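For reference, the structure discussed in these notes is given below.
Removed from the display is one protein chain of the complex; every other protein chain stays in position.
Letters A and B mark the chains as written, and numbering starts fresh at 1 in each.
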Amino acid sequence: MVRNRSRGVVAVLAAGALALAGCGQSSGDGGEDGAIELTITQNAIAGGKNAAAADHIANWVIPKFEEAQKAQGKNVTVKFIPSGVDDEQYKTKLSLDLKSGKGADVMDIDGIWAGEFAEAGYIKPLSEVAGPEADSWEGWQQIPEAVQGLATYNGQKYALPIGTDGRVLYFNKTLFAKAGLPADWQPASWQEILDAGEKLKASGVQVPIQINAGTAMGEATTMQGVLPLLAGAGGEVQQDGKWTGASQPLKDVLGLYQKIYGGSGLGDPRLQQEAKGRDKSFQQFAEGKVGILLEGDYFWRGVVNPKTGIAPMADREEVVGYAKIPAIEPGKGIRGQDFVSMSGGALRTLNPNSKHPKEAFELLAFTLSAEALKEETKDGNVRITPRNDVNKEILSGEPLLSYISEEVLPLTAYRPPVAVYPQVSVALQEATAAVVGGTAADQAAAEYQQKLEGIVGGADNVAS
Amino acid sequence: MALTTSPPDPKALDAAPARGYSSDAAGLGRLRAGAFVAPALALIAVFLVFPALWVIYLGLMNYRLTGIAAAEPGFVGLDNYLKALSDPGFWNSTVLTFQFVLGSAVIGQAVLGFTLAWLMRNRRGTLKSVVEGIVILAWILPSAVVAFLWVALLDRDSGTLNALLGIPGFAWLLDYPMLSIIVFNTWRGTAFSMMLYGAALGNVPPSHLESARLAGASGLQQLRDVVFPHIRGHILTNLLLISLWTFNDFGPFLLTAGGPENKTEILAVYVYKTALQAGDLGYGAAISTIILLINLVVAIFYLRLLRSRK
Partner (left out) sequence: MTRFVVGRIGFYTLIALLLAFFTIPLLWLASAPFTSNPTYEVRMPDFTWENFEIILAHPYALGSLVNSLILAIGSAILVVVLSALAAYALSRVRLPGRDALLYALLLLSSIITGTAAMVPLFQLAIELGLIDSHTGLILIMTGGLLPAAIFMIKDFMDTTPKSYEESARVFGASPLQIVRHVVVPVVRPGLATIAVWTIANVWGNFLMPYLLLSDVEKQPAAVIMYTLYTEGGQANLKVLSTFGLLYSVPVVLMYLFVSKKYGFRFHGGIKR
């Protein structure tokens, strides 16, 4: 008996391991008596990353939406699936879910992912998923053409834009005053930035200029460094379907990096190499050690914000100035502009596998109704929404965001939303890292072109 | 789940009695031994062997996380491998990984672990508990927490180390990146070697050491002539496991993100960057397979080195 039992245990363990592997979830989502279940996901989580957005969805959008549906006689329940990790990890999870025919009905993605998700078949044009009402949504009239472009791929709208942003040059007015520079500084060329840097340096500022470089800062190097400068030199990373190699504009950009980090003392090359260099640059700016910093409006909202910032500045309004990013010389920027910027933005889209696409679209549209956006941006959570009607109202008390919305967005440019972009971006970061490390600008540009050819499938796809 | 209600395995019932294997002291016999191994093997087969073979297969595809290649992955044969072999980044990572394994596992963890075990071998009481406890603490803390600890230790401006040494502004992670992550990983993983050698030293008969000492052997001679032959097998196990783990260790990424200028981009970080950050899953899988092959060579090397004279 004892012996049998021992064998029995083993057999059960073995069977159990396999049975556990075999059984599991099979419950369909509740379709009984017309009840509809929807899910919505964002890279946001209560108590963590983007907590305000998560709270808004859970505490306002969901109850209001369910109520509105009930009023129409529909029994809809919505569940929020929070996330709140690195964007790359969030993207990985979304991709795996979508590939397996799973995932939330409504989901947020970065605008830059639209192309690769569409190519993979992970997302489909809205009108295909939800029907013609997607194209006739009332909000489209309120959204500027350029911002609509974020959600457009191959001429079709794959998502609704959630918002946009812009990059400017921030500067410390206190340090500027000490260096004899004006409080309403607006450089007209790169040289004027360097000149200001020299004056700051002469007045004893530790880090006169901080323009992100190197691989440790990741996309922050590309978006708050290479690309706005490239636009200022009249170049684009991809133009007419061809990728830009070691072109003159790129060489100019890398040349500027060299002027800042190549021993002139205008920038701190070590900071660009440190794993937490960007956090540190924020900290140093808040401590009054950085003169000029190229960053997005996130810096104003989330970093030096006196209330909720990660490096709060109690005197932000008085001390932090901002200026448009100039072209290398007036009129030499892309489209012949004097000033330039870069913008990104997130999108909200539908899962093509949704069982209830119509209701999912209603939810999607509801989250971007004027009413919902006004609610979301209340209480210090102001950001630039996609809708003109809302922006007009909410940005009035926000000097920087109005400035970006009115002065910067008309000049801005966007990244190409294609699958290989992240790798191209890394190659650009590596080029700046090389320059910071002492490589000559022309050589770094040549090495970039070589890498680029490997990434985009040969020299045929590269123009120099 | 009740553990005792299932019928016994009929095959095991017919098991012949142990067929004279001298080591089979419990009279297990092959079939029942098989039944003992089966649950573990079943789990391993489903959740390890199958997905691992899948990874090797993915290494032959141009599969990506997104984009067209995600929808219609194509078979590319050995292209990923050729790409790796012609990529200076890959070779850089391979060389760095060997430095990292040699420095932090073979030299750092194994030597320091043995030293600790040797120093503590005849001790009991508080000192031993405290030393072992602290060393083990470094081993069991979650890596996400440990990363913060070491950033705080090595930070350029406000790091504890610079404060203690009185050299503010010294950039350990930038000027000595590889040394930093080697010391970091030594700190992190020494506990395992310490425990293993502690056990092994407990196995060395005290009478042998005593007679060696009486014969006038110095400490080092005792180590070489008495201790080492006794713990040879444990050294093999130890080196094999810690090398394998260190080859696949991702911990330094949290400290240096592979930088500065890829100077700490060991292979595990390289795979993370290609597979997760760049979404190039086929290539990442191929690199993983190459790591497996390197590990195989390393394992064979250790086996030759330490088993041959047994």
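Keep this in mind: a contact is a pair of C-beta atoms (placed from the backbone, for glycine too) under 8 Å apart; a residue touches a chain by one contact, two chains touch by 3 or more.
Only a predicted model underlies this, so the values are computations on that prediction, with no experimental measurement involved.
Engineer: For the chain left out of this view, which of B:I68, B:L102, B:A217 or B:L244 touches it?
Structural biologist: Checking each option in B:I68, B:L102, B:A217 or B:L244, the one touching the absent chain turns out to be B:L244.
Engineer: Could you tell me which of B:A69, B:A84, B:A105 or B:L153 touches the chain that is not displayed?
Structural biologist: Final answer for the missing-chain contact: B:L153.
Engineer: Looking at B:L102, B:A217 or B:L292, which makes contact with the chain not pictured?
Structural biologist: Of the listed residues, the one touching the omitted chain is B:L292.
Engineer: What residues on chain A make contact with the chain left out of this view?
Structural biologist: 2-3, 5-7, 9-10, 13, 17, 20-26, 45-50, 81-86, 89, 92-93, 96-97, 100, 102, 220, 276, 278-279, 282-283, 298, 302-303, 310
Engineer: Of the residues in chain B, which ones touch the absent chain?
Structural biologist: 21, 23-30, 32-34, 36-37, 39-41, 43-44, 46-52, 54-56, 58, 63, 65, 112, 115-116, 119, 127, 130-131, 134-146, 148-153, 155, 158-161, 163-164, 187, 192, 195-196, 198-200, 202-203, 205-206, 233-234, 237, 240-241, 244-245, 247-248, 250, 268, 271-272, 275-276, 281, 284-285, 287-289, 291-292, 295-296, 299
Convention: only the chains that are shown with their structure count from here on.
Engineer: Based only on mean CA positions, could you tell me how far chain A sits from chain B in angstrom?
Structural biologist: Computed from C-alpha means, the inter-chain centre distance equals 37 Å.
Engineer: Spell out the part of chain B that touches chain A in their complex, as residue ranges.
Structural biologist: 1-9, 12-13, 32, 35-36, 38-39, 42-43, 46-47, 64-71, 151, 156-157, 171, 173-174, 255-262, 273, 276-280
Engineer: Contact residues on chain A for chain B in the complex?
Structural biologist: Of all residues in chain A, those touching chain B are 4-5, 7-18, 21, 88-89, 91-92, 95-96, 99, 113, 115-117, 119-122, 214-216, 270, 273-276, 280, 418-420, 422-423, 426, 433-434, 437.
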